[in-house]
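Here's a slice of the assembly, chains where they normally sit.
Chain nomenclature is as follows: A and B, assigned in order of appearance, with residue numbering initiated at 1 for each chain independently.
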Amino acid sequence: MAQSPSGAAVDAVPQEATGFSVSLSNFNGPFDLLLTLIAKHEMDITEVSLSRITDEFISYLRGLDSTEELDQATEFLVVAATLLDLKVAGLLPQGELVDAEDVALLEARDLLFARLLQYRAFKEAAIWFAAGLERESTRHFRSVRLEEKYRKQTPELVWTLTAEDFAALAAVAMTPHEIPVVGLDHLHAPLVSIREQAAHVVALLRGGQPMTFRQLIAGAEVKGVIIARFLAVLELYRGAAIAFEQLEPLGELTLRWTAEHFSEDSLANLGADYGH
Amino acid sequence: MDTDTAEPRSPEPDTEDAASLAVVDVPRALEAILMVADEPQGLVSLATAVGVPVAAVRQAIEVLAADYDGVGGGIRRGFELREVGGGWRVYVRPEHDEVVRDFVLTQNPTRLSQAALETLAVIAYKQPISRGAIASIRAVNVDSVVRTLLGRGLITEAFTDSETGAIHYATADLLLTQLGINSIEELPHISPLLEDGAQGFDDQR
């Protein structure tokens, strides 16, 4: 609906769009990026063309060398999730009949919008901080060496530590002041490639014989492998390479090869969104 | 402010006390102390040092500051008395900062990154706040930024939640000094920045 006014802006973007990564050089966090994107496209986040941002974003994600900056990639996942939420909320038909679920979605959208506003408020406050710190950094105050005569008069130090005490103190002081974090290492170790698992699934199914998912994961003991294989199945399904049947809820899942054209390239692109 | 507790000396000989009070020229004693102090000095600590009530110190400080400013036809000094970070300190008057720069081995600390500034802003307005809560506002991992801010002395660990074990952070006095303000109340109000749609957000100050 609002396509017409913003249409020109969107059309004007391709040149800029190639500079997408440039505009990301001052990337400071997912919401920052979101704001940048929204501002760049002069659009309301509720507008449908948000999908365009999502696409652009995902294509940016593809170009990311995810091995180097896991942290950054994680941030991007947050963006992706937020974008998805926004997109869902944005796609909601407005002004039409509203049921409880729609209301919930609208509320979710408002919440996201409010989060964006909040984030922007802190961002603007940060400008004030920067200015204050900058201004004071040029100021000079008196903080000079104590005159010798006063220094001599400082009371004799009471020292009770032995060398051993002192060493113990050093050990405590130098123990990295680790800020406790919830370790995530166990979640992605060992790394399992969805693509590899997809290749495995393709090899098993391509022959034409339908297989159950149970058969597909036979012998896979590591949970990560099973999950990756399942994700691979989803991806292949999304790529219309396979179809599946499930006769009853939670029942046996039967998979069938349906792709007519499936190349190595199709396989190579699988799971790209996950960065593996 | 307990002005009377700031009078630390023995309460005995009234006459002698009066005599010594007459001897202590408060503004002069204060300027002597300010010459050796290496941190902003609050009125209470000055009152304790000089041995007079806080009210007298407040008044003397005001007189001194005006004196250095040349109020009333006196010389406008090359230095000034500024209240920063909750205390008083001798500063070079801004117009001489440039001349003075070469004389001070200031290791100008590297500028804070944008991420650090924004995190600092979140902590300043929401303190005390846990890292998790900061992260959910910033939606990024803030661990290393928090460590940088701690290392700079701009924030401190206010307390650890006994249940969750989460450390809560607050701004440190050094931040006030480095911003040139006296209290966190002097931060700009953030609500105008939030515009409408922010209703869902409580206590934005």
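Quick note on the criterion: contacts are C-beta pairs under 8 Å (C-beta built on N, C-alpha and C of every residue); 3 or more make two chains touch, one makes a residue touch a chain.
Remember, it's a predicted structure, so these values are computed and weren't measured experimentally.
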Full complex expressed as chain labels with copy numbers, beyond the one copy shown = A x1, B x2
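Methods note: only the chains that are shown with their structure count from here on.
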Distance from chain B to chain A - Cα centre to Cα centre, in angstrom | 39
Where on chain B is chain A touching in the complex?
-> 34-39, 79, 82, 89-92, 94, 97, 100-101, 104, 106, 108-109, 111-112, 114-115, 117-118, 120-122, 124-125, 131, 137-141, 143, 146-147, 165, 167, 177-181, 187-188, 190, 193-195, 197-201, 204
Would you pull the chain A residues touching chain B in the complex into a rising list?
-> 26, 28-31, 71, 74-75, 78, 82, 110-111, 113-115, 117-126, 128-130, 132-144, 146-147, 150, 177, 179-181
